[in-house]
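There's a structure below that I have some questions on.
Left out: one protein chain. Kept in place: all the others.
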Amino acid sequence: MGVGITVEHLNAFYGKTQALFDINLTVLANHATALIGPSGCGKSTFIRCLNRMHETIPDARVEGKVRIGEFSVYNGTSATQLRRRVGMVFQKPNPFPTMSIYDNVAAGLKLNGFGNRKQLDEIVEKSLNSSALWGEVKDSLHKKSGASLSGGQQQRLCIARALAVQPEVLLMDEPCSALDPISTGKIEDLIFQLKEQYTIVIVTHNMQQAARVAEFTGFFLLGKMIEFDKTEKVFTNPSDKRTEDYVTGRFG
Amino acid sequence: MLQGKVSEIPDAVFGWAMRLCGVAVVALLGLIVYELIVGSQLSWHAFGLKFFGGQDWNPVEEQFGALPFIYGTLVSSLLSLVIAVPLAVGVAVFITEMCPVALRGPLSFTTELLAAIPSVIYGLWAIFILVPLLRTYVQPFLATTLGWTGLFSGPPYGIGMLAAGVILAIMIIPIISSITREVLTVVPQHQREAVLALGATRWEMIRIGVLRNARAGIVGAVILGLGRALGETMAVTMVIGNRAEIAKSLFAPGYTMASVLANEFTEATGDVYLSALIEIGLALFLVTIVVNAMARLLVWSVTRGQPAKGVV
Partner (left out) sequence: MSTAPTAIVIPPISLWRRFVDRAMTGVAVLTVILVLLPLFAIFAYLVYKGIGSINWAFLTQTPKPVGEAGGGMANAIVGSMVILAIASLLGVPLGIGAGIYLSEYGRNRYGDAVRFISDVLNGVPSIVIGIVAYAIVVMRQKHFSALAGGVALAIMMVPTIARTTEQMLLLVPQAIREAAYGLGVSRWRTTLSITLRTATSGVITGVMLAFARVAGETAPLLFTAFGNQFWNWKTDQPIAALSLQIFTYAISPFDEWHRQAWAGALVLIILIVSAVTAVRIAVRRGTLAGA
């Protein structure tokens, strides 16, 4: 079951440069929320603040409050622990190249000390089923490496890997931008199904995709969040002129 | 789903362990400097700077002058450069500019193979194959043709400065060649094309468009080769004759800093003797460090810090 996310007065910095300005929003549990905006508007930075991946960049800094469920993200809790409850799928599929498909999916569990072989088998099968990859790889789980799959399959593998640790939230940073339309379609279908179990936040520069999969959409521009509302409203009747300009294609 | 608190301690411990390894590398160099300085104190107090100017190496009377070794090291190394540089640069130019693409891999691999042969095996081959060759054919030839220079006089023992120079040359060709190849490869293609477009022959293109641009880097490669030659021990020890004398002729036996250490370190009776040898070691250390640092700076300035492939 997913949990909600609350963000209060979030400011993010790269060294002296400020990338996010006073972001406030609430993500509803078990819904998909899309974040749109032109390149460089800060949507990727924002999503990486939610699981503290932003910190992996030297000189990066965050101020503000983020809560995932009842869990405070920035208050003395370890980033590693947080990331076990928040899964992430990246723009370019990044399976571990020296590991088999099975080991890739099981990586999050094995590396964190979870060793029961039978349970691992079950979880791997379940996760690959959830990401609609099981049928295609079930015969070569241990024989093929993660990197030998096609682009679309690799991304679904990465989704399975993220799901295997049973997070409550799934963050997706432009997951389809490196994929062909057919793979994109498969992953969008996936998101539809995953919504029932997880809370999904998806960054996309593809407005049609946001319209297809997300109930809520946030529009970012130059590090600020301009508007956040039901997807339908943001696209057909936005409150802010800048949103309107963007979704009608006048810029970006 | 994964239960249990995550401790930050293992991450911190690991981080410090890795940093410690980095510090250990620095400490190793410090240790080397420390031991060399401490070990050479006795000799330094006894002889001071005259140590490096004295020609007399007499362990029996406890008179230690290191000039013959410095001379031997410099002459053998410079001689090896004179022989090696044209050959190494020639090979590098051939591989990068002239040779058919299919041959490039095998040829560069084969020259790298020269670098893999241990020094003692070079020495072995030099003693039994190279030296007789020099003694029987090369030295008489040089004596008759170039004897007037004074560089090729005296009995043709075979063993001596010339032999050391030749075997050193063979040993440093791979490193000069491989760095030169890198430096040549980094020259942008448009430089070559610009010269060709003016109607130059291939050699003119190489001379004007490539070699001129790569000058600094090639000098760096040569200096790196010099650095390697200065410190080379076994092969030189086996063919240089091990006589602590300064002679003009290249046929004469000589002695290098590395060779005297190899030969006499375990025989050194008396603390001053040992300390004098360690002081030679310190001098060798300082000279090679300076030479290598200069060389790397030159090469880096051309290749912009891209790491050298393979063992350098």
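Should a chain be cited, it is by its letter among A and B, assigned in written order, with residues numbered from 1 in that chain.
As a convention for this text, contacts are C-beta pairs under 8 Å (C-beta built on N, C-alpha and C of every residue); 3 or more make two chains touch, one makes a residue touch a chain.
Predicted model only: the values in this text are computed from it and were never measured.
For the chain that does not appear, the touching partners among the shown chains are A, B. The residue touching the chain not shown here, chosen from B:261, B:276 or B:302, is B:261.
When the full complex is taken into account, the listed residue touching the unshown chain is A:82, out of A:20, A:68 or A:82. From the options B:120, B:146 or B:197, the residue with contact to the unseen chain in the full assembly is B:120. Contact between chain A and the absent chain runs through residues 51, 53, 56, 58, 80-85, 87-88, 90, 92, 94-100, 107-108, 111-112, 143-145, 147-148, 158, 161-162, 165.
Think of the hidden chain as still there; on chain B it touches residues 2, 6, 10-11, 13-15, 17-26, 28-29, 31-32, 35-36, 38-39, 86-91, 93-94, 98, 107, 110-111, 113-114, 116-125, 127-129, 170, 173, 177, 199, 201-204, 206, 227, 230-234, 238, 258, 261-262, 265-266, 277-278, 281, 284-285, 288-289, 292-293, 296, 307, 310-312.
Criterion: only the chains that are shown with their structure count from here on.
Chain A and chain B have centres, each the mean of its CA atoms, that are 56 Å apart.
Interface residues of chain B facing chain A in the complex, by the touch rule stated above, are 1-2, 5-8, 11.
Here chain A touches chain B in the complex through residues 78, 80-81, 84, 109, 112, 114, 165-167, going by the rule given at the top.
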